[in-house]
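Excerpt of the complex: some chains, original placement.
Every chain is named by a letter (A, B, C and D) in the order it is written, and numbering of its residues begins at 1.
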Amino acid sequence: MNIFSLIGLIISGVVLFVGLRLSSPDLQIFLDGPSLFIVLGGTFAATSVAFQLNKIGSLFKIFFTQFLKGKTVDPTIVIKDVMKICEAYRNGESLEELVNKAQDPFLKEAMELISDGILETDKAIQILEQRAVKMGALRNDDTKKIKALGKFPPAFGMMGTTIGMIVLLANLGGADAMKKIGPAMGVCLITTLYGVIVANLVVIPIAENLDEISKQMDTKDEIVLEGIKHIISKSNPILVAEELNSFLVPKERLDWKNATA
Amino acid sequence: MNIFSLIGLIISGVVLFVGLRLSSPDLQIFLDGPSLFIVLGGTFAATSVAFQLNKIGSLFKIFFTQFLKGKTVDPTIVIKDVMKICEAYRNGESLEELVNKAQDPFLKEAMELISDGILETDKAIQILEQRAVKMGALRNDDTKKIKALGKFPPAFGMMGTTIGMIVLLANLGGADAMKKIGPAMGVCLITTLYGVIVANLVVIPIAENLDEISKQMDTKDEIVLEGIKHIISKSNPILVAEELNSFLVPKERLDWKNATA
Amino acid sequence: MNIFSLIGLIISGVVLFVGLRLSSPDLQIFLDGPSLFIVLGGTFAATSVAFQLNKIGSLFKIFFTQFLKGKTVDPTIVIKDVMKICEAYRNGESLEELVNKAQDPFLKEAMELISDGILETDKAIQILEQRAVKMGALRNDDTKKIKALGKFPPAFGMMGTTIGMIVLLANLGGADAMKKIGPAMGVCLITTLYGVIVANLVVIPIAENLDEISKQMDTKDEIVLEGIKHIISKSNPILVAEELNSFLVPKERLDWKNATA
Amino acid sequence: MNIFSLIGLIISGVVLFVGLRLSSPDLQIFLDGPSLFIVLGGTFAATSVAFQLNKIGSLFKIFFTQFLKGKTVDPTIVIKDVMKICEAYRNGESLEELVNKAQDPFLKEAMELISDGILETDKAIQILEQRAVKMGALRNDDTKKIKALGKFPPAFGMMGTTIGMIVLLANLGGADAMKKIGPAMGVCLITTLYGVIVANLVVIPIAENLDEISKQMDTKDEIVLEGIKHIISKSNPILVAEELNSFLVPKERLDWKNATA
């Protein structure tokens, strides 16, 4: 459970509620079913054309699951694991036994592929590098897709407002037109409001967040790849820590002097 | 037939219809011939200047055929075929016989070029790599072109609204001007509406979809290239599966243990 | 003469004319000299600051000449020429005699540089590669410049409308202000209309077209570079055709079996 | 303390104050609590979703500390230090003693890693290069994030104005509607104003500034990396100066003839 993402969403909700409340004591004037339908329905329809219905499920999965669990990417755990495995492997334990000491799925996959012995070590490492590149590219594509979705809610917000204005103006001409035009125009603008809210409080910030997580995953995968090479060559754990730490900014680095104590 | 793309388009149509219906019981106020002409005609005219008339046909072909058939890109089929061909080739069958076992057109082309024997194997593989790069670049260009078209419908929507406003304002000044201006402005806005709909429910989502398909095709072509090398060197099918699977995310990978059983 | 570009421009004109005619029987309300001056004059002024007056001539040349002649890029002609020259060179004709068989200017330049004998062959090919890269970069720059120009007409259209609104509003306050404001605002909007038309029916589509031509020229130059190497090494024409075809999509490839017959 | 950044902010404040004052003698009409809440609260909420609450602190740190201290990046100091250390090292002082002569943190880190002797020199330099690349990438990411934030204030400004308009129009219809609508609309526009101010006088210019600093840091790190190699190989200080100066434009270069005197 990623507590910070949840808090972020709660803050967004509170800011929105307070902002609306400060503007009008009566929140009902901001509610309009058809407007909500046009913005959400339109965005869903555009997404279903753009990404195939069977893929939308996985988009939602990325959207919520990864976003809400994302911040568990902690490269120091990988570094610690690699150090422990190196130590144990130097002390004669077999790779098969050590596979379970790997907490990170990619590190586990890497150790299984090598302890399997089907492929030569060099070939296996090459395949793992290829997989890391491919996984990074796919994560990057997913983020770009969600960013691309950010353009739809404001577009459909504008579409809804245009529809509303056309209807409104078509019915003008009666006696008390000027009296009715005001409130009706207000309703038209609600779709614009929904579009802005969905884009700027939900889709775009989450896409930025996923972009960040995606970069952290890339760094973690680079560390795994470098780490597996150290495991195979039974490197000194201190050298391992020093080298793997290079992938991190100073304050995020593993303090191996204390960590291994 | 790509059922998901079709469903996507149907969803778009339904959302649009319901959205309009919720806004006005009388859908006729959203119909305006000249507005439709300006948005579609303008987009067609700009496209005909930008891409030559003889190429527009192929754009439409990409637009609909590839979009509606696109999702048949299944790299596991290629992996399975390569495994089978490897197996058969190891068992002494000739490449000429095996050409027909290749379902993917690029794999077939590759096997024909090699079984032809006109070119040396190294040269043939180099040529195939060049072709894969070139085909990928061309697919990418096509997608970019269709994305570029997405800017035209809203621009011509705005143009139509501006034209309408000019005509409307030019004819003001009469006695009941205020009565007529409302409905007339409503008509002006219809072009804007058409521009937004064409761009956001049709052109942009389809362009995103083609972008996705184009990337899947690139991955598939990479697998074919890697696969043909394995075929030539008569690799062990299991090693082939393990290596070609690296191009795919875990859940898309071919489960060769069951697949070859 | 590129018939398709011309037809594209004619279609644009017809669509514009019909679109305006459908909106108003009196086309004169769309004509306004000062508006035309602001949009075209402003775009010209911005261009003259951005690209130096002595270069604008060459921009116009690219704009019209290349655009109207551009579609003559046919790489199969180059492939055919390279095949013929290879054949003749294998049969003992000298490069000096064969120079005139090259229809493409870059192929001709390449053959002259090599038959000249001033430079060693390796050096000459290196220089030709450098030239191809440089020419491609320059074409790409020219296209980017013309694309950059596409932002100016709408900006000056908006400028003209703002100017018109300022004048209009400054003169309000008289007795029949409301009567005059309508038609005057209509005139203001004409600059916006001109800006949209110039950008979306002329500048942007032509820039897209040049982008396309520029990419075809790059492909053609790659084929020439590869072809000249084959000529020097007196390759078998069939191998030449097979390899040079790799730069093209299947349906554009030279069908050398019939072509050389 | 970076005096220029502070002056820049003060100039921004003064220009804003004078600009508002010239427009209205009564500055109170530009103050509106709810508007400020919507723009700042919305931007904060979107940021908290996009970057995790625990990271916002570090964003603020970058925002203010680095921005206000940033301009102390002076590569000539590094060059001078490297020259001195080279000189002293040639004269027999040990690296351990010389570590403290390095003022730049990265130069210090580099010298410590090498004088430690845990890693071979080649490996240590490779690790340092990796760290420089990684640090540069992280600085670049931070700048991009802050640039991305620049889109939120205008979006929430627009959201606030839309909210205001909806409320305003919903309450129209009374007797003196036309009298009240003016001032109320004025209040609506204040959110737009706040959005424009926050984006264009604060967020975007600071992001540009950080981008600049980030590039200067990259250059400085390149100089450190090149310098540490010279230190290890005990290069002649004059050669060091000549080579490290290449990373700088002529007028920023260290005038070593006078500097070492």
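What we mean here is this: a contact is a pair of C-beta atoms (placed from the backbone, for glycine too) under 8 Å apart; a residue touches a chain by one contact, two chains touch by 3 or more.
Quick caveat: nothing in here was measured; it's all calculated off a predicted structure.
Novice: With 4 identical chains placed here, what is the total number of copies in the full complex of this structure file?
Specialist: In total, this homomeric complex is made of 5 copies.
In the analysis below, only the chains that are shown with their structure count from here on.
Novice: With subunit B gone and nothing shifted, sort the other chains into their touching clusters.
Specialist: Connectivity check, subunit B excluded: A, D | C.
Novice: Would you kindly state whether over half or under half of the residue numbers at the subunit A/subunit B interface are used by both copies, giving same or different?
Specialist: different
Novice: Measuring from the mean C-alpha position of subunit C to the mean C-alpha position of subunit D, what distance in angstrom results?
Specialist: Subunit C and subunit D have C-alpha centres separated by 41 Å.
Novice: Would you mind pulling out the distance in Å between where the CA atoms of subunit A average out and where those of subunit B do?
Specialist: 25
Novice: Once you draw an edge for every pair of touching chains, what topology comes out, line, ring, star, complete or other?
Specialist: Line.
Novice: If I apply the definition of touch given earlier, which pairs of chains qualify?
Specialist: A-B, A-D, B-C
Novice: Help me check something: in the complex, which residues belonging to subunit D touch subunit A?
Specialist: Against subunit A, the touching part of subunit D is residues 33-34, 37-38, 41-42, 44-54, 113, 118-119, 123, 127, 130-131, 134-135, 138, 141, 145, 148, 151-152, 155-156, 158-160, 162-170, 172-173, 177.
Novice: Show me the residue ranges of subunit A that touch subunit D in the complex, using the header's touch definition.
Specialist: Where subunit A meets subunit D, its residues are 4-5, 7-9, 11-12, 14-16, 18-20, 22-24, 29-30, 71, 179-180, 182-183, 185-187, 189-190, 192-193, 196-197, 199-202, 204-206, 208-209, 212, 215, 238-239, 242-243, 246-249.
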